[in-house]
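What you see is the complex with one protein chain gone and the rest in place.
Each chain gets a letter, A, B and C, in the order it is written, and its residues are counted from 1.
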Amino acid sequence: MAVNIISRLAWRNVWRHPRRTWLTIGAMVFSNALLVFMISIQFGMYGLMIDNTLKAFTGHMQVQAPGYKDDLKMRQVVPDAATLAEKLRSELKLDRISARSSAFALLSSEDRSYGVQVFGVDPQYEPGVSTIPGLVREGRFPTDNNAQEIVIGKTLARNLRVETGDELTLLGSGRDGSFAAAVAEIVGIFDSGVPDFDRSIAEIPLGFFGDVFFMDHAAHSIVIVAPALSAVEEYRPRVEELLSPADGLVVHDWNALQPGLKQAIQADISSAFFMYGILVILVAFSVMNTQLMSVLERTHEFGIVMSLGVTPGRLGRLVLLETGMIALAGLVLGALVGGLITLWFGYKGFSYPGMDQLAANFNLPSRFYPQVTVLTLFLGPVFVFAGSILSALYPALRLQWVHPVEAMRSLQ
Amino acid sequence: MKVVQISFLLASRNLWRNYRRTIIMLVAISVGAWAMIFMTALMRGMVNEMLRDGIRSLPGLVQVHNSAYRDDPSINNLVSMTDIEIETTFAAAGIERYATRVRVPAIISSERESRGVTLLGVDPLRERSIEAVGSVIAEGRGLESIDDNGIVIGKKLAGKLDTEIGKRIVLMSQDPDNEVADRGFRVVGLFEANLAAQEEAFVFAGRTVVQKMLGIDGRVSEIALTGDDYRNVELLLADTRRLMDGRDEVLSWQELDTFLGTMLGVMDGFVLVWIVVIFLALSFGLVNTLVMAVFERVREIGLMLALGMRPSGIMLQIIFESLLLLMLGLSIGNALAYASVIPLKDGLDISVVAEGMEMFGAASVLYPEIQVNDVVLANVVVLTLGLIASLSPAWRASRYEPVKAITKV
Amino acid sequence: MSMESWTQGEKRSLVRVTAPKKDRDNGTLIDGNKLWTYSPKINRVIQVPSSMMNQSWMGSDFSNKDISRTDDIIERYDHRLLGETNLDGLVVYEIESVPHEDAAVVWGKEVFRIREDNVMVEQRFYDQDGELIKTLRTLEVSEMGGRTVAAQQRMEKTDTPDEWTEIRLDSISFDVELGDSVFTLSNLRNPRN
Partner (left out) sequence: MSAVRCVDLCKTYRQGDQDIKALDHVDLEISDGGFVCLSAPSGGGKTTLLNAIGGLDKPDTGEVWIAEQRIDQMSKGELAALRLSQIGFVFQAYNLIPVLSARENIEFVMQVQGQPTALRRDKAMAILREVGLAGLEDRRPAEMSGGQQQRVAVARAIVSRPALVLADEPTANLDSTTSDGLMALFVDLNQNHNTTFVIATHDQRVMGYAKRLIRMLDGKIVDDIDQQAA
């Protein structure tokens, strides 16, 4: 059984210098563990970033009039939005679909005025597509679709010098361009933790919005949250199918709605993967060095074996097999250590000084609980493994030029 | 010391004994050092640009406001001193790089569009000293005096308003009595900013003109002061606090924009972590190389011990060998990093992810910046940790029993 | 839609909607360059802020500014007589009015055509490139309340020639004695006359 002998030989050779082997494995374990941990955090953060950003407000998809996304013109509407939303809910068997309208309006209290984006939201379904209803810290979210009530952000409340129970005047222009005005009672104040958001957004019931801004049953978008981010692609054509062609509506997915999000992630991924690449390269050099040593010090031995008729090719495979064994050990141990570290932080939570500040900018919590998935567990280690095998090619190929007699004469 | 000399000689000779191994290790260290410095330069470039943009739009390193202004940025909350008092006070204190500004929310209208903006009434001569947003004029001219009748708006805003240089626009805001304050202005210049958002957010007009329009003669919303080093604002902050004598709120840029402040700290931390991580990845190879070097030289080491060299001499040899390897690798890596930054002098265009970068508050052209202290840090960390990492093999080598070492074949 | 309007001097006027029912009692009070609006639906008088002045007045092609700005055009513009023409036997003066540098007016110029009997035949709004943006045209001139007035006017935007807003005068009386109380906020809210 030649294979058996070769692999046994490889195994013995691996342990000829246990210290050296362990150091090489150590390099792999270090890098692998780091990669597993970092990638787990990174991917987890992206997930959260997407999730939090989208769940906060945007949803996974939105049905809109063409052009509305870029112009936000009042007259670019989804006609009879409530009916369409209801149709989508029942046909797609999804709860988390809600119609929404928005307008720029001036909010005035007794002595202060600020321009904000006012959203008309469906009190019944909005909590399914947005986290804002859940972020109401003071008071409550409206329940009656026609109530003359408003919820505003904490910062805005402070700037307007108002609290729940006070009245605000809304001034804006309606769908037909006419002057729109209303008075609403502040029933809730939300705190999203993002000052920019808390300063610039107010929500009122959709029915009330329709009255104030002369929407006539129309709305600006229907927000849809799919069961999972990955299901967006599946649901999108189904939503498109359910739209009446006469309305000429379009479906935008989250990437179209929040182009910055994916790009921020791409930018982060490319810089992170540059760093990971460097780590893999460094490990590869370490392996190359070890395997080169291992080949050089066995020149004499290889000479003997070759003179017995073993081809250089087979010896090359032996070297690769040895590397494979070391790399496999590195992969398994690295994934294990990395997995355990990640699990530990998944349990305890991970934080970095200053992270809370930065995290808030990307809708992230200040403590992060990374999770291990098969992808995060093996993505890094597999690259390290591949890099190690590649780097062993040089020592393995060197063998092809070894001359048996010269090799035997060599002292080491 | 002769022992040091001979140890060094032996170390340098030994380094080339197994040149393949040395070269592989050198390449690894060079790549590591290059990555440390190059990556840091890229990140620094991004963050510094971010900080500069941020500081430009604040603007300044230190700002003075009415203490109620931050909570309620209205025209009613003005700085307690009049602009003349400010001028005399600051001149007496020898502070020159500052600007006083009126800052109010306003509506800008052209024939076709209206937009919400922040109207800044500025003193253009003073403004130049703080290098704020709006100082890069793309078309037309900048404001020329404190009572310049013209207005400078962002290039992007001009596009949105469908207006251009030479045309008039109308600005509307509120005076302290909540009454409408409006006025027409002729667009005299368009400015350019790194961040698209800034080009749409700010418009600049002569301070006196704005003060007159709003009916707040001689009063300003903010004083922006700047200095040479954004890392070091304590002195400026203290000076200004003393001058304002507790009447107004004096804050540093870190306090004004906590995101930016944190960013700087996080970046410093990140650079160190990155350097250490790279080093650790290298260290296994380094220690391995040294262990092998010791291992294959056991006989010689035994011989030297037998001849009367002290164990410390042996240690010194191994440490020298390690340091030589590191220094060589570092020099190559440093040189490579400098070399790879040269072609990127004009910036690395990453506008494919421009909107993503804007989310970070960063521009879409990256100018790598090699900072001397980062380079020093990288080299010092590598040498120090490298020294520590080589202690173990060196110690082991020095502990050999000469007899066993010599008799080992 | 029908409405009633009271005007005193050149600065003050009050407009109130009388029909249809859904818009009944919506009102606008103008005093100088300030404009208040009242809607029974929200039962509140609101001063229209500066930012809203350029917006459409009650969904029409008139802006709030068109409504509120009465004759400050005389002070804030430079005027030039372009020429005289004859229309229906009357001399029509064509006047070009260019706003002062610091006037809060976005138009490049306005061109008025005014009959010698003070009836405005046409008002054209140009942007700063000299492009016509909108036109207010008098369609019908008649005798009413003892004077010659523009009985039917149409505001038309150049971009959307298919849409316009017309104002037709059903009746008008002049020299009516109006108390100061007419032009007050409380009157805007609670019509007493």
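Methods note: a residue touches a chain if its C-beta (ideal position, glycine included) is under 8 Å from a C-beta of that chain, and two chains touch if they have at least 3 such contacts.
Every value quoted in this text rests on a predicted model; they were computed, and no experiment measured them.
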>> Touch partners of the unshown chain, restricted to the chains that are shown, please.
In response: B
> Among the options B:G32, B:G206 or B:G313, which residue touches the chain absent from this view?
Replying inline: B:G313
> Of the residues listed, B:E113, B:E300 or B:E369, which one is in contact with the missing chain?
Replying inline: B:E300
> Which listed residue, B:G140, B:P176 or B:P402, touches the chain dropped from view?
Replying inline: B:P402
> Of B:V3, B:V136 or B:A238, which residue touches the hidden chain?
Replying inline: B:V3
> Taking the full complex into account, what residues of chain B touch the chain not shown?
Replying inline: 1-3, 5-6, 9-10, 13-14, 17, 299-300, 303-311, 313, 401-403, 406-407
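We adopt the following convention: only the chains that are shown with their structure count from here on.
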>> Distance between chain A and chain B based on Cα centroids, please, to the nearest Å.
In response: 27
> Could you say which residues in chain A touch two or more other chains, in rising order?
Replying inline: 113, 115
> If you look at chain C, which of its residues touch at least two other chains?
Replying inline: 49, 51
>> Using the touch definition from the top, list the residues of chain A that touch chain C in their complex.
In response: 106, 108, 113, 115, 148, 169, 171-174, 176-179, 181-183, 211, 214
>> Under the definition above, what is the set of chain C residues touching chain B in their complex?
In response: 33-34, 49-51, 53-54, 99-108, 127-128, 133
> Which positions of chain B touch chain A when the two form their complex?
Replying inline: 18, 20-21, 24-25, 27-28, 31-32, 35, 39, 42-43, 71-74, 105, 116, 174, 178, 258-259, 261-263, 265-266, 269, 274, 277-278, 280-282, 284-285, 287-289, 291-292, 295-296, 350, 352-361
